[in-house]
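Shown here: the complex without one of its protein chains, the others still in place.
Chain IDs A, B and C follow the sequence of writing; residue 1 opens each chain.
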Amino acid sequence: MNRHMRPGVWGVLATPFSGSTFDVDENGVAQLVEHADAAGVAGLTVLGVFGEAARLSWAERRLVLETVLDSTDLPLVVGCTSLATAPVIDEARMAVELVGDRLAGVMVQANSADVATLDAHLRAVHEASGADVVVQDYPVVSGVHVSSAMLGDLVARSPHVTAVKAEAPPTPVAVAELTARCDVPVFGGLGGINLLDELACGAAGAMTGFSFPEALVATVEAWDPSEPGKAREQLLPYLPLITFEQQVGIALAVRKECLRRRGLIAESAVRPPARSLPDSMRPLLEAHVAAAAAATDPNGGE
Amino acid sequence: MNRHMRPGVWGVLATPFSGSTFDVDENGVAQLVEHADAAGVAGLTVLGVFGEAARLSWAERRLVLETVLDSTDLPLVVGCTSLATAPVIDEARMAVELVGDRLAGVMVQANSADVATLDAHLRAVHEASGADVVVQDYPVVSGVHVSSAMLGDLVARSPHVTAVKAEAPPTPVAVAELTARCDVPVFGGLGGINLLDELACGAAGAMTGFSFPEALVATVEAWDPSEPGKAREQLLPYLPLITFEQQVGIALAVRKECLRRRGLIAESAVRPPARSLPDSMRPLLEAHVAAAAAATDPNGGE
Amino acid sequence: MNRHMRPGVWGVLATPFSGSTFDVDENGVAQLVEHADAAGVAGLTVLGVFGEAARLSWAERRLVLETVLDSTDLPLVVGCTSLATAPVIDEARMAVELVGDRLAGVMVQANSADVATLDAHLRAVHEASGADVVVQDYPVVSGVHVSSAMLGDLVARSPHVTAVKAEAPPTPVAVAELTARCDVPVFGGLGGINLLDELACGAAGAMTGFSFPEALVATVEAWDPSEPGKAREQLLPYLPLITFEQQVGIALAVRKECLRRRGLIAESAVRPPARSLPDSMRPLLEAHVAAAAAATDPNGGE
Partner (left out) sequence: MNRHMRPGVWGVLATPFSGSTFDVDENGVAQLVEHADAAGVAGLTVLGVFGEAARLSWAERRLVLETVLDSTDLPLVVGCTSLATAPVIDEARMAVELVGDRLAGVMVQANSADVATLDAHLRAVHEASGADVVVQDYPVVSGVHVSSAMLGDLVARSPHVTAVKAEAPPTPVAVAELTARCDVPVFGGLGGINLLDELACGAAGAMTGFSFPEALVATVEAWDPSEPGKAREQLLPYLPLITFEQQVGIALAVRKECLRRRGLIAESAVRPPARSLPDSMRPLLEAHVAAAAAATDPNGGE
């Protein structure tokens, strides 16, 4: 197995922006990385969907990656945005070039329900770039619906695939199907909303963004199949915030504002055409962040 | 305001079935009603989406309604399945005929983004049946996306509309928009997954199915805008089960099996083509129900 | 084989409405039936999607059926609107009761991609009602995507299924797949837009609405696999109108106005929430109908 692809929590990095031109805020990137690192994540996933990779220029993607590399020694998974082989290879090659031996893998969308097509795609990306592949099954973004059984079997016979990120609901069912068929770590996503159930079904952890990554780390560390109550206890105080963050259509805007309120980034703007935070959510958000902060540090202020 | 349309929790009734022919289990219907009544709900919503109304024959709908009427004195909202005016009127008239003055309203889907079309639809249903109307905004089921602002304004000038069930995510944002524009009670749905946020935005309660309706009742009763922590404390122990129940595609199958494990119904089958419960979910489900039961009755067994 | 289920053109009947209350116009129904009969259709499909069955009350459905029965001796297929077994049985029983031995079949939507679920559904409808079944594969309406191979194999072993209406694009591919696997007549739909290709793939004809059914009849009658040019010649002058009628979102509104301009119905309203005819289409529509009428009767006026 890929020595990099540790179980645990892989933080999915947001990309903070500055000002009316939405410039990449390198300082904010560094702070988010340092916070996640200190929170105990196993690694970081950069240029994912919630890193707004599809809204970055090519130069900005490089800038984000370089900033992350300068801010941590953690292994990295680098997300690829495209669905077709040739442009994914472009993305994978940039990841290999910049990240080098700290690259845990490139994350590639499951792009076809047809097993031969998907197999050829994953294989071609690996062969052309040299990178290991993390398969992301995320139909809301890809528009592609694959069977977990097919995917699990394909992964089992694909040594270049070193992890799966399971984001096709119902995800606990998918995790159970995948872990019954292949041995690579399978990670939950979707902000951790079904993390307890995914762990119970054999997930190796979570690969997702959440404004309190320390909560996900504590939950996964506390996971013990014979005593699920321990992990449950860790996650419980954060679950209201998780359900608040996972609101369809505004999830990223909510999360970035939570990060801002925590002092981790200076501004919370999302790039258009993504939807910005409705004003009606601001007071709720404050209360949620305060409650989560109190759970994180019972003695401290926020 | 409609004297029936009380704030609080309106339980959405599941329809239990028996045997390989999936016959309506009248006894199970009665038990669910009695349990909800004892749990303190303000009323019941019958023949809703999660009551599988769209999978019942006309005679079975009558049977369910009559069984409910015989089992409780609570006011009832009766769901209408169709999207067009004439068949909704058929449904509304049956509700009026059977339920009489215990009818709090017929629940009608928002069927058009065009305000004039929607207005004419709601008005026609009311005029033809005499029933008050609860508007349900549930795009996953209706396929119709309406603006909350438009809907709120329309409701404000429609005396025959006595409540809104807001199920277009992000629902807290929708509840805020609706309650700013109209005075009727606005209820959250979706199994209570965002209930705390919906209450904070002005919701009058929840109109939804959840296998522990007592938890929703306790939460809504504890709601105090100046002390949101009280309601949060009530809901927290149930939130893992709520996120478990709300899994896309298997939500109803999960909930009915939870109800069965609680002893409220004898069998948990859903009618095809709805998806049945994946076996991998059974052990998780047991643990969830046990944890929720422990929270409900700390001294009792399940 | 069902003696009723003749190859050829099965006209799908529109339901004309009158006045601001959109009452069913029985006289218009009768005229449409008589026109289709005179045009040489093999049978009629009543209460289909384009008959707006989903927007009729139960009494109106009976009225339409009875009016049709009084207006022709043709065999009838009766459409069922629901997706679940129990309400489809309600619909099928009404069809059997009213239509008697002139019933060629009830048309039932393919309601599941799972072969066992679909098999049980079709079988249950047949057994409860006694009616033969025409399967309609129309994913735009049903939201269900089935494999043509699975459907063809299922039909081949289902003696109670006597025809398939293939409306899952690409329909010629579906027709080829179905006719390779089962022996019942397979009909194209979708207004005839791919009729030539469907015939070339083995379709037994068309089951669809088009404002000039005589054109579809002439095309199917002229079909000769060794001389496809003959059928092509028949359809060609109508193809611009067919592509005009098949416009997404306004197809029914366009067709009904074409029927009105032909003098077959008095008013062309569609019931809300269906979209009405945009004014910008009126002059084009006149020209299309005039051109088609000239092709139909080179010596006559319209």
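The rule is short, and it goes like this: contacts are C-beta pairs under 8 Å (C-beta built on N, C-alpha and C of every residue); 3 or more make two chains touch, one makes a residue touch a chain.
Not measured: the values here are computed from a predicted model.
Student: Counting the whole assembly, list the visible chains that the omitted chain makes contact with.
Tutor: Looking at the complete complex, the unshown chain comes into contact with A, C.
Student: Taking the entire complex into account, which one of C:Leu236, C:Ala266 or C:Ala293 touches the absent chain?
Tutor: C:Leu236
Student: Which one touches the absent chain: C:Ile193, C:Val217, C:Leu252 or C:Val289?
Tutor: Of the listed residues, the one touching the omitted chain is C:Ile193.
Student: Who touches the missing chain here, A:Ser57, A:Ser226 or A:Asn299?
Tutor: A:Ser57
Student: Can you name the residues of chain A that touch the chain not displayed here?
Tutor: Counting only chain A, the missing chain is touched by 52, 54-58, 60, 82-87, 89-90, 111-112, 114, 117-118, 120-121, 144, 271-273.
Student: On chain C, where is the contact patch with the chain that was removed from view?
Tutor: Touching the chain left out of view, chain C contributes residues 169-173, 176-177, 193-194, 196-197, 200-201, 228-229, 232, 235-237, 239-240, 243-244, 247-250, 278, 280-281, 283-284, 287, 291.
Just so it is clear, only the chains that are shown with their structure count from here on.
Student: Smallest number of touch links from chain A to reach chain C?
Tutor: The distance in steps between these two chains is 2.
Student: Greatest Cα-centroid separation from chain B: which chain?
Tutor: Of all chains, C has its centre farthest from that of chain B.
Student: In terms of residue numbering, is the interface formed by chain B and chain C classified as same (over half shared) or different (under half shared)?
Tutor: Homomeric contact, same residues on both sides for the most part.
Student: From the C-alpha centre of chain A to that of chain B, how far is it in Å?
Tutor: Distance between chain centres: 34 Å.
Student: Counting only Cα atoms for the centres, state how far chain B is from chain C in Å.
Tutor: The separation of the two C-alpha centroids amounts to 37 Å.
Student: Using the touch rule from the top of the page, what residues of chain B touch 2 or more other chains?
Tutor: Within chain B, no residue touches at least two other chains.
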